[in-house]
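Take a look at chain A:
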Amino acid sequence: MATPLVVAEVFKSFIMHLREGIRLPVVNDVNFSVASGECVVLGGPSGIGKSSILKMLYGNYAVDAGQILVAHRDKIVNIANADPRTVLDVRRHTMGYVSQFLRTVPRVCTLDVVAEPLLARGLETGEAREEASALLSQLNLPRELWGLPPATFSGGEQQRVNIARGFITDHSILLLDEPTASLDARNRRVVIEMITEKKRNGVALLGIFHDEEVREAVADRVLDVMQFSPRKAAA
Partner candidate 1 sequence: MSEAPLLKVNAVSKFYGQRIGCKEVSFELWPGEVLAIVGESGSGKTTLLNCISTRLLPTTGSVEYAMRDGSIRDLYHMSEAERRFLMRTDWGFVHQNPADGLRMTVSAGANVGERLMAVGNRHYGNIRSTAIDWLTRVEIGTDRIDDAPRAFSGGMRQRLQIARNLVTGPRLVFMDEPTGGLDVSVQARLLDLVRGLVNDLGLAAIIVTHDLAVARLLSHRMMVMKDGHVIEHGLTDRVLDDPREPYTQLLVSSILQV
Partner candidate 2 sequence: MSLEVPFDGGLAEYNFAYLDEQTKRMIRRAILKAIAIPGYQVPFASREMPMPYGWGTGGVQVTASILGPDDVLKVIDQGADDTTNAVSIRAFFQKVANVAVTTHTKDATIIQTRHRIPEQTLSEGQVLVYQVPIPEPLRFLEPRETETRKMHALEEYGLMHVKLYEDIAHNGRISKTYAYPVKVAGRYVMDPSPTPKFDNPKMHMSDALQLFGAGREKRIYAIPPHTEVVSLDFDDHPFEIQRFDKPCALCGAENVYLDEVILDDKGGRMFVCSDTDHCEERREQGHAGELLARQEAAE
């Protein structure tokens, strides 16, 4: 089984220049990998660095040391030192990310927000909208909302838009940051179904799920982030 994501010896800290330059260690010596068709769930208490790991993988956080290796277009790219252009290309074609909150784009209607990742990859507008419609129906988002920008939607509605946008592509790696946090039971089950479908298609998934039910349903293994915590070392 292929392993499209390998994280090796990654260290991360923040230096707070505005507070006399104190150094806040976040994670030390992170090592793990995710195989195709596998869903790995990051576990551990809040504030332990789970979201930070996802953000490093996606390139939003720089790392102090170590490698984040991603199989991208027949090559291995190290996100830890890749130039911005490469990171953007990896995001476009290889690694998707569903965040907790939708970063809303003003004035763009829901259908197009969801279809955008496909358009960015060069798909026809009609085809992209069709796929977006299919996903939005699957997630039970009322059809009346499709033509409106999601900025004024409720938390649960926005999250479903966000999920649809994240799941629409056939990215081989998908990072999920609490995608089910504000969903009702019915839609949580839809998301579980969608994640299972991704696994069947060989996508490597790495996620944070606080919801017990979802975690039980999707996780192949749970990675305890506590083992990377610098606080553990201090204790």
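FYI, contacts are C-beta pairs under 8 Å (C-beta built on N, C-alpha and C of every residue); 3 or more make two chains touch, one makes a residue touch a chain; residues count from 1.
A word on the picks: all candidates are chains of the complex that A comes from, given by their letters.
Keep in mind that what you see is a predicted model, and the values were worked out from it rather than measured.
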Chain touching chain A (counting every copy) in this complex, out of 1 or 2: 1
Touch list for chain A against partner candidate 1, complex: 14-18, 21, 55, 58-62, 84-85, 87-89, 105-108, 119-120
